[in-house]
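Handing you this structure, nothing more for now.
Showing just some of the chains, left in place.
Order of writing sets the labels: A and B. Residues in every chain begin at 1.
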Amino acid sequence: MQWKTSLTKIENEKTFIHGQPLEDLVKEKTFVEVVWFLFKASWPTPAESKLLNTMFGSVIDHGVGTASAMTARTTASTGVSVQTAVAAGILALGNKHGGAIEGAANLFKGIPDGADIAAFVKDTKTSKKRLPGFGHRVLAHDTRVNILFVVAKEAGHYGKYCIFAEKIAEELAKQSSKPIPLNIDGAMAAVLLEIGIEPEIANGFFLIGRVPGLIAQIAEELKQNNGLRRLEESEIVYE
Amino acid sequence: MQWKTSLTKIENEKTFIHGQPLEDLVKEKTFVEVVWFLFKASWPTPAESKLLNTMFGSVIDHGVGTASAMTARTTASTGVSVQTAVAAGILALGNKHGGAIEGAANLFKGIPDGADIAAFVKDTKTSKKRLPGFGHRVLAHDTRVNILFVVAKEAGHYGKYCIFAEKIAEELAKQSSKPIPLNIDGAMAAVLLEIGIEPEIANGFFLIGRVPGLIAQIAEELKQNNGLRRLEESEIVYE
């Protein structure tokens, strides 16, 4: 089986990323710049670095009550390694929780230029399809979206996908009785398309931002020394 | 079951981390600063930010040939989501590959002040114990270690654990016929102890750095459109 790569090369005990010695990179660049370089093989402008910083920071943690945090903490309470507990937390990032970016990116990528967004949204509502990247269980309006789009504009990456996303949100507001805002997943999807990231790995950028949050949740769980988590009998309803 | 937390609070549709509104944090701070804040509830100095940037960048990727990259790519080739493939890659970060930081941190933390390091190393060699954080399959000397320690000094975080680590490496060099250098796992373990991170979550800091590398490996696998990976018959030896 052949393993072809143009990403990272180990030669004479040195690591090269896209041909650059990793040890030079880490001396001169921030982590987020190296992340950009890893995916783009070019260096970001300061505004583009700011864009990644904003994106990753926006999703770093959303509290103990999320499915992924609960999963990471419950798993950690059974005595496994932090890697294992993080992996379990990541597995809980399905399309209903943090994992909708791929779907939203495919949605935006599939809209032809000049499409009639009002009609598109109407069709969607008629066929009762859910639009990935829109709606939020808790938030009626997600201010993280505005912040991300402002920074995307500054970096020159507010383009047609962001416009699609905002137009869909506008139409949803017009055509719906309850709020179905553009959420952070949808906004990330649009921005990731603008900077040339493929939908199939778009959820990965959520992971880069969220993994520190999962680890911090695990750290708190272990520090509290709660012992093995299990439901109390009062929390179970036998039917 | 009670879930106590002092980490992240959601209130009136806003997210607060250690009492600070997340939306303010992402406007003003870099991702790596927010990571520091998440674990320490205080803000890093510029030199401390540099320390985290160096640490995460140093381990961002080590090529397609590592067990974790192979696992992430093989898993991705079966048609699963990027989250699933990243989780599988993380599960391949055992104590022989990226997962030795916890062991090394426990090792350094267990050494009493004023301990006789020469005697300690001698005992270890006599009992044929392996020291986590020392030795490297490929590299005779890992320059990433020096780079990390230089930055740790600049940040005021080169302390007793780093000194233990370097002394053990010196003694191993004296007492061994083949090179058993301090590796990046060991150096990270020492530095993480210096900045107050518990051993039980220390491997998590490797994950923060490596997750982008796993995603980039998956991105390359999917872009190559290799189809399902499986061994060719010529690679299998039936016994």
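Assume contacts are C-beta pairs under 8 Å (C-beta built on N, C-alpha and C of every residue); 3 or more make two chains touch, one makes a residue touch a chain.
Remember, predicted model here, so these are calculated numbers, not experimental data.
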> Given 2 shown copies, how many make up the whole thing?
Replying inline: 4
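Note that in this section only the chains that are shown with their structure count from here on.
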> Quick one: subunit A and subunit B, Cα centre-to-centre, how many Å?
Replying inline: 22
>> Show me the residue ranges of subunit B that touch subunit A in the complex, using the header's touch definition.
In response: 1, 3-10, 13-15, 17, 22-23, 25-27, 29-32, 34-35, 38-39, 52-54, 56-58, 60-65, 70, 73, 81-84, 86-88, 90-91, 93, 99, 102, 138-141, 143-144, 147, 198, 200-205, 207-209, 211-213, 215-220, 222-224, 229-232, 235
